[in-house]
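Have a look at the structure that comes next, please.
With one protein chain removed, the remaining protein chains of the complex are shown where they sit.
To keep things simple, chains are lettered A, B and C as they appear, and every chain counts its residues starting from 1.
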Amino acid sequence: MSEYDLIPTPALITAPTGRFGKSDGAPEISLIACPETVLLQIITASGRDKEDKAVLDALESFGSFELRNAGPGQWFALSDAVPKTLDLTAVETALASIADVVDQSSGRIRIAIEGRPVRDLLSKGIPIDLHTNEFTVGETATTLCGHLNVHLTRTATNRYEIIVLRSYALTLWESLIEMGLEYGIDSKLQD
Amino acid sequence: MASIIHCPHCGNRPREEFTVRGSADVTRPAPGADEDAWFDYVYLRDNPIGRVREYWHHSSGCRRWLIVERNNTDHAVYQVTDAAIGEDRS
Amino acid sequence: MTAYRLKSGGLIDRDKPLSFTIDGIPLKGFAGDTLASALLANDKLVMGRSFKYHRPRGVLTAGAAEPNALVTLGHDGRTEPNCRATMVELHDGLDAVSQNRWPSLRFDIGAVNSLLSPLLGAGFYYKTFMWPAAFWEKIYEPLIRRAAGLGRASHEADPDRYEKRWAHCDLLIVGAGPTGLAAAITAGRAGARVIIADEHTQPGGSMLSETLEINGIPAAAFADGLISELRSMENVTILPRTTVFGWYDDRMFGAVEQVQKHLADPDPNKPVERLWRIAARRCIVAAGSEERPLVFGGNDRPGVMTASAVRTYANRFGVAPGKKVALFGNNASVYRTARDLEKHGIDVAAIIDSRPDAFAYDGKARVISGAEVIATDGSQRLKRLTVRHGNTDDETINVDALGMSGGWSPTVSLVCQRGDKPVWSDAHAAFLPPPARDGMVTGGSAAGIWTLSGCLQDGTNQAMDAVSDLGFKPKPPEFGTVEDDPAPAITPLWYVAGSKGKAFVDFQNDVHAEDLGLAVKEGYGNVEHTKRYTTTGMATDQGKLSNVNAIGILSEVRGASPPEIGTTTYRPFYTPVSFGALAGAHRGKHFQPTRLSPLHAWAHKQGAEFVDVGQWYRSAWFPKAGETHWRQSVDREVLAVRNRVGICDVSTLGKIEITGSDAAAFLNRIYCNGFAKLPVGKARYGLMLREDGFVYDDGTTSRLGENRFFMTTTTALAAGVLSHLEFCQQVLWPDMDVRFTTQTDQWAQIAIAGPYARDVLERVVDDGISNDAFPFMAAGAVTLAGGQVHARLFRISFSGELAYELAVPATYGGAVADLLMDVGKEFGITPYGTEAMGVMRIEKGHVTHAEINGTVVPDDLRMGRMVSQKKDDFIGRAMLKRDGLTDPNRPKLVGLMPIDIADTFKNGSHILNKGDAPSMAADQGYVTSTCFSPTLGHGIGLALVKRGTERYGEDIIVWDALRDTQTRAVISAPVFVDPANEKLHV
Partner (left out) sequence: MFNKACHYGYLIIRDDFMRYSALSIFLNALRGNKDWTPVWRTPEPKKHYDVIIAGGGGHGLATAYYLAKEFGVRNIGVLEKSYIGSGNVGRNTTIIRSNYLLEGNEPFYEFSLKLWEGLEQDFNFNAMVSQRGVINLFHTDGQRDAAVRRGNAMRLHGVDAELLDQAALREMLPFMDYDNARFPIMGGLLQPRGGTVRHDAVAWGFARGADSFGVDIIQNCEMTGVRREGDRIVGVETPRGYISCDKLALCAAGHSSVVAEMAGLKLPIESHVLQAFVSEGLKPFIDTVVTFGAGHFYVSQSDKGGLVFGGDIDGYNSYARRGNLATVEHVIEAGVAMIPALSRIKVLRSWGGIMDMSMDGSPIIDKAPLENLYVNAGWCYGGFKATPASGYCYAHLIARDAPHPVATLLRLDRFRRGYLVDERGAGAQPNLH
């Protein structure tokens, strides 16, 4: 049976890449399709917000996870390190007393965007106040980008990651390029 | 107000992120309640002028159902609470 | 030649000449000109034609309120009608076309309307054009429509880009005149996040036209200094060419920025306009004030404009509006204009001041006090004025321009947009802004402060208050000594009695003083009625110049005070905003997001034709070489499934993971049928009702573990059902321990259907899936291809064949579909699309939203017996018992077959009893779904027919009047293939 190799297809495999927009000078924005690694949705019983520590502890034995809050008592737990063969049932069991776990590794796509004018660019779609003192490094928000629902994390001073439903990833990608034309934008798929 | 709703979980968010269902002043009757009670619940609304409570879903945010207490003439918002968790947690 | 360019002065750059055309005539202007100033400099006085009487009109203002000088710019898809020449920045190659005239601006046939004007008074059309009735659409209306309207719009798509953006700030300042700039400096220095927007090309407001000095520096230069300082502040954003058009709830503002419409050569990487949605914690409206025209006979003759416009053209643009200019006012502000004109060497023939006590004017011009202009003369341009003195004879004065000032109206539009009414002030003879509210204040001349020093001071004070309130520690800036004009003491003059000729109030809409009188006489004296009856204030300038005059005249006619008359309602948009800006990038293909299945690329590779289903693209059918009609492909696909095996992408179905210790109990209340006892490893078809008892959605839900379910919904209601579940849990039953996660995007879901479905799957699935091991309605986790992929398998069937749905993580969707195709080759596996799926479900009588249309109950769909009689509660239970929902006359789902099998019929047809004449009362129901059944070899359909279940075998008429067909058909049970469901269990 294993004469077949089932090769995953990244959601953005057909996305336009390369340089777009302003052509003089270096592009000021880079757009990166992050690798599709492990991404779990963790939900505690309704609205218990303060248990991220417990969740992290419970996840520890499976590898190092980063938790991104996605609503009261909800997180995306992601990890570039944990192998995709992770035994979900074991995770479920480990978290059973705290939260439910649902695999979203395929369902949600991560796109990184960075550069000096990144906030200016994002404000073309994202309604929340992105001022550097208002939405600080490490903060997250579930919000809109244009007509799309997105989950936003500020991962560094001028770098943000957007998690979007897989089916919308290409639309988001293309609209981010459009928003970035005036700054010059370089887009690539990271492997 | 109607442009910006302060979600108790997410902070200030624009109206686009929410879906409105309707009056929060009706309570689903107990299963065995008589037909009148059900009819009232499903169909009749006070629809007063002034202060109202409504169910708003933060559908493009935390996906919590909120009770937005507001004035329907000047659109001032008095209070926004999580429908399930109530005021104490917001 | 009367109007001309001054040799020096102004903020134009005489070293940068620009070429432009109007109606094809080439002209020259300079950088810094507006189209209006450049036209004026070229002595092109007539810039437009009025709406009703087609009178020649010149420019009246130098700003946003311009009612007359409207032109069309651009070509093809860039054609933009009704551009205010006063706000159009001149650029090289600008090409303007005049409007509302035929054949030409100078000679306009429509001007005969002027002669008919006694018949065309206010509201004339309400009294006439009624005879005969049939003439309205054919004759009168087309005539009126052709004569009315302003510019002509293009039919072509706009090729340019637009975008939107959000902004947040502590303080938004609307208007960058002295007030706004003082406020911005104060707040900016204190560290607040400030946005200051001004609709003009350059910030500075009236200071750009001002000759007064601040600290010894001319106002325009002083403004420049403030602006450079603001530019250097990181916390301040200056938005020139940006109009704040609306104040919405909270302090949400809409603004539109002209990014590139003023450029000859726009950069394709940038939008031409940008919509700003500004959430401000505080706002100061420093929008200035409008100078009002005076209402006297012939006040619309080209060459007549407001005194401040005269001043702006001279001071800012270096244009003399005439060689010999007169001024006519009821307040002091005309004297400053006179002084500036004289400084430029322009002859001021007279200052006509309606007030009896002359102002001490220190210039050369003759001051005629206690006098009024009652008429003007000149064809296509002003030649002469008739001035009426108190008692002496009328005097004629030859002039080629007249500046008029009827007083100043604070620009209160924005602050009144949320329903507050402005407040009348006798001292100002104007309406002042309503009291501050909700963090929104007005400052400077917009609040009735007329002096420059007062405006600077007020801007400072308002900003001090606003940002202190937010916790900043502002200090007032020092501006030094400020030169001032005396405040313009005013004596209202609403209408010059004894005027000869029409005295216009609303220039664009051709409303003159007599129209207002007529409206009152006919009972339309309420200011809102007057507006609607005469159309005063309804033109593109929204009464910026005319409303207060109209109110003044109404107050005289009705014998009431202006506040008793009151204002009409202020509303967005402060000035008109393009559809383009408000749509932003959401246009064309980007109107709505596109949603792609994880199998999209796979389907594409298989040659799929796609169809829109909500935001999704779904594969509809897969044409093969030689197939020229979609039906050929669909028939082939159906037969392949019925006889062999097919695969279909069903990933777009909504999928929701439901977890928690009360998950089963919860589902039991959500579905009308039982779910509590569904065993682990089983799927069940469920019907969800709304609380009013009607069917909401259907789908299968599988129990994957004690506390874990996997629900599928229809594609259309995926989002709706999730919200519904969340509502039920969070609002109705918050104590239930259950949670929901959308899984729609996580799984690629593939239907494998047909007699060989199991054979194909067995080659892919590691686990045993024999009929015993994995019977009909089994559901569970499996692995594929030697444990490479964790998947979920469901033995459910929409086609009526032996069928499975296989869910694999989306990223593996393409690979697994390829694998299935590969191992299925020997069984003749065929990809099939939504069309074939639709055919097979109709053959089986399965319902979709064609039947679940929001007005059916389970029994209508022959699912009445599914409704649990045991459960004491589920959504919809109580209301389902009502008479109307249990009425035996309700339409019931049936099958339909043409009596002549060569016949077909279509969806949306109605059903009539044989022999009945068509009428609503005779209506028996309607056809919901139809198809050609390749299995049966003829057309079939599903319908909802009154008492249908009792009528199997009955011969009826399928009536499709829209397509002019009537077909005889017979009612049957709605299952055409394998009614005993034997195929499902093999």
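Note that contacts are C-beta pairs under 8 Å (C-beta built on N, C-alpha and C of every residue); 3 or more make two chains touch, one makes a residue touch a chain.
Please read all numbers here as calculations on a predicted model, not as lab measurements.
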item: Partner chains on view for the chain not depicted; value: B, C
item: Residue touching the undisplayed chain, where the options are C:I25, C:A157, C:A358 or C:A497; value: C:A157
item: Selected from C:R277, C:K502, C:H600 or C:R862 as touching the chain missing from the view; value: C:R277
item: Contact partner of the left-out chain, one of C:R106, C:K343 or C:R571; value: C:R571
item: From C:N82, C:N113, C:T659 or C:T904, residue that would touch the chain that is not displayed; value: C:N82
item: In subunit C, positions touching the absent partner; value: 51, 74, 77-82, 118-119, 121, 124-131, 133, 136-137, 141-142, 144-146, 148-158, 160, 162, 164, 246, 248-249, 252, 254, 275, 277, 417-419, 514, 518, 521-524, 526, 528-529, 532-533, 535, 539-540, 542, 569, 571-573, 576-580, 582-584, 586-592, 594, 611-613, 690-694, 696, 849-850, 853-855, 879, 882-887, 906-910, 918-923, 926-928, 959-963
item: In subunit B, positions touching the absent partner; value: 2-3, 14-16, 19-23, 35, 39-40, 42-49, 52, 54, 56, 72-75
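Quick note on the criterion: only the chains that are shown with their structure count from here on.
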item: Between subunit A and subunit C, centroid-to-centroid distance (C-alpha), Å; value: 32
item: Euclidean distance of C-alpha centroids - subunit B vs subunit C, Å; value: 26
item: Shared-contact residues (touching 2 or more other chains) in subunit A; value: 46, 127-129
item: For subunit B, residues that touch 2 or more chains besides their own; value: 12, 14, 63-64, 82, 84-85
item: Sites on subunit B touched by subunit A in the complex; value: 9-14, 16-17, 60-64, 82, 84-85, 89
item: Footprint of subunit A on subunit C - complex, ascending; value: 163-168, 193, 267-270, 277, 279, 585-586, 590, 592-598, 601, 616, 657, 659-660, 729-730, 734, 737, 739, 741-748, 763-764, 766, 784-786, 788-790, 809-816, 819, 822
item: Parts of subunit C lying in touch with subunit B, wherever the complex brings them together; value: 166, 248-250, 252, 277, 279, 418-419, 691-692, 719, 723, 726-727, 729-732, 734, 872-873, 877-879, 881-882
